[in-house]
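Note that this complex is displayed minus one protein chain, with the remaining chains in position.
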Amino acid sequence: MQKEMRLEPKARGFHLVTDEVLRGLPELRNFRVGMLNLFLLHTSASLSINENADPTVRQDFESYFNKTVPEGAPYYRHNDEGPDDLPAHIKASLLGCSLNIPISNGRLRLGTWQGIYLCEHRDRGGPRRLVATISGE
Amino acid sequence: MQKEMRLEPKARGFHLVTDEVLRGLPELRNFRVGMLNLFLLHTSASLSINENADPTVRQDFESYFNKTVPEGAPYYRHNDEGPDDLPAHIKASLLGCSLNIPISNGRLRLGTWQGIYLCEHRDRGGPRRLVATISGE
Partner (left out) sequence: MQKEMRLEPKARGFHLVTDEVLRGLPELRNFRVGMLNLFLLHTSASLSINENADPTVRQDFESYFNKTVPEGAPYYRHNDEGPDDLPAHIKASLLGCSLNIPISNGRLRLGTWQGIYLCEHRDRGGPRRLVATISGE
């Protein structure tokens, strides 16, 4: 099973999208055991799995990644798409665009505190598209 | 094939767990070709693949990640679970909680120098659970 999904536009930052993704994947319940791959079709946003409860975790992620991948570093050469563009590419590779999550009994087998993050690294990233592929039985 | 496994509690740091994982997966030998997914059910530890020989590599990893993701940064807001908690979440996303490793002839198809790391980012993380899923034939 494979389908393309669209995530609504989001502000720059880290967003919990577990529910938005699951709403688009009613087919999950047909799989007793399997694997979900989520593949984001962009190079300036990323997918990650992390804490699903306290929103300050996601705020701290945004602060941390802005600090560790600064805008306007003097050695950047790729500057023609705005100061947020090259850092967005670097953050996307640090965090990754492809997630594999096991499926058990028709549900994602996430830990109690795990959720799916859409990490929007651009100031105005717009809607983001991803490909969901399920294998299993 | 899917099963949940438990890794014994480990000190904060980077640990080679290839043998511990393989001991829990005797089913591997039944697969001629396939893929193993290891999915850690936590948000303050991670899985990685790296050098399996010299323990100073893993010590240097701990030093590096402590330096690049410091405790007590003045801009952290998520501080109520101890100074090691928020950095642990960030390290977990930098390194990832989900690994895919090919299987060939009943064995993991790792390179000569590759091993599986359990990266324990908490001071007292306790036992860690993971879900192992094998697909193939």
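Note that the chains are named A and B in the order they appear, and that numbering of residues resets to 1 at the start of each chain.
By our rule, a contact is a pair of C-beta atoms (placed from the backbone, for glycine too) under 8 Å apart; a residue touches a chain by one contact, two chains touch by 3 or more.
None of the values given here were measured: they were computed from a predicted structure.
A.B. asks: From the list B:Val21, B:Leu41 or B:Leu94, pick the residue that touches the absent chain.
C.D. replies: B:Leu94
A.B. asks: Would you mind spotting which of A:Ile49, A:Leu86, A:Ile103 or A:Leu118 touches the chain that isn't drawn?
C.D. replies: Final answer for the missing-chain contact: A:Leu86.
A.B. asks: Which parts of chain B face the unshown chain closely enough to count as touching?
C.D. replies: Within chain B, the residues touching the omitted chain are 33-35, 48-51, 54, 56-57, 59-61, 63-64, 67-68, 94-96, 99-102, 104, 109-114, 117, 135-136.
A.B. asks: Could you please point out the chain A residues that touch the chain left off the display?
C.D. replies: 1-2, 37, 39-43, 68-69, 73, 75-78, 86, 89-90, 92-94, 96-98, 100, 129, 131, 133, 135
By definition in this document, only the chains that are shown with their structure count from here on.
A.B. asks: So the centre of each chain is just the mean of its C-alpha atoms; given that, what is the distance between chain A and chain B in Å?
C.D. replies: Taking the average C-alpha coordinate of chain A and of chain B, the gap between them is 20 Å.
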